[in-house]
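Every protein chain but one is kept in place in this view of the complex.
Which chain is which? They are A and B, in the order written, and residues in each are numbered from 1.
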Amino acid sequence: MDLVLPDFGLLFWTGLVFCSLLFLLAKFAWKPILGAVNAREQKIADSLELAEKTKQEMQTLKAENDALLKQARIERDKMLNEARIQADKFVEEAKAKAKEEAQKIVNSAKESIENEKAAAMSELKTHVGAISLEIAEKLLQSELSSDGKQKALIEKFVDNISMN
Amino acid sequence: MYGSIAAIGAGLAVLGAGIGIGQIGGKAVEGIARNPEASGKITTAMLIAAALIEGVALFGVVIGLLGGAK
Partner (left out) sequence: MSVKMSSINLRRFLLLTCVFFFFNNAFSSSSSKEKEFNVGEMIMHHVKDAHEWHLWGPEHGGTSIYLPVILYDNGLKMFSSDNFYHGEESTTIDHKTHQSVNFYKGVGPAKGYALYHEKIYKLDNNNNLKIEEGHVHGNTKPFDVSITKNVVSLFIGALLLFLIMFSVARFYKKNGAVAPKGIAKFMEPLILFVRDDIAKENIKHNKHHKFLPYLTTVFFFIWINNLLGLIPIFPGGANLTGNITVTLFLALCTLFLTLIYSNKNYWTHIFATPGVPLVLLPIMIPIEIVGIFTKPFALMIRLFANITAGHIIILALISIIFINKSAYWGALSVPMALFISILELLVAALQAYLFAMLSALFIGAAVEEAHH
């Protein structure tokens, strides 16, 4: 029966020992142990986080680099393009200028040819006039040598004159 | 005489608890076999249930001790 009856003396000692053990262990054992373990776990977690962060940073850095590279490439392409366009423009301009120049030369040549031609023509006309006059003179001299011939000619002229 | 009757009582209590804990153990093993990932949780639940049943059996044993000590 007294196996299952509590004993006051033992209860007293158990309470005393257990409470002091709880106090001492809490102060001198659990606090430093759990503190150290928590600190270590925190450290590990922090390190992992840092590693993750670094990885992320590396990734963003790489992405940034890539973007930069890409932009540089685009810019280079743009510059090249521009240069090409510029060059094309230069060539085009030069071509146009050359064409214009050539046109001008051709034009002036044409003009001078025209002038020459006109001059030649007028000279030719004068010559032709003089020659025709001479011919007419000679012809008249030969033709109008007789009166009949003169009359026939006059008749012919009069026929040709239309009275309109 | 008291002692022997108490022993029969304790024996009966242990019998019931034995069947109960046997059931728990068997079902827990079945559960673990079906879902091995949950073995940790099943084990904890099994221990709690076994402890509760065992508590009842131990009441019987203590009563047996009380009778036996007379």
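Methods note: a residue touches a chain if its C-beta (ideal position, glycine included) is under 8 Å from a C-beta of that chain, and two chains touch if they have at least 3 such contacts.
No experiment lies behind these values; they were computed from the predicted model shown.
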Could you list, sorted by label, every displayed chain in contact with the chain left out? A, B
Go through subunit A and note every residue touching the omitted chain. 1-15, 17-18, 20-22, 24-26, 28-30, 32-37, 39-40, 43
Positions on subunit B contacted by the hidden chain, ascending: 3, 44, 47-48, 51-52, 54-55, 58-59, 61-62, 65, 68-70
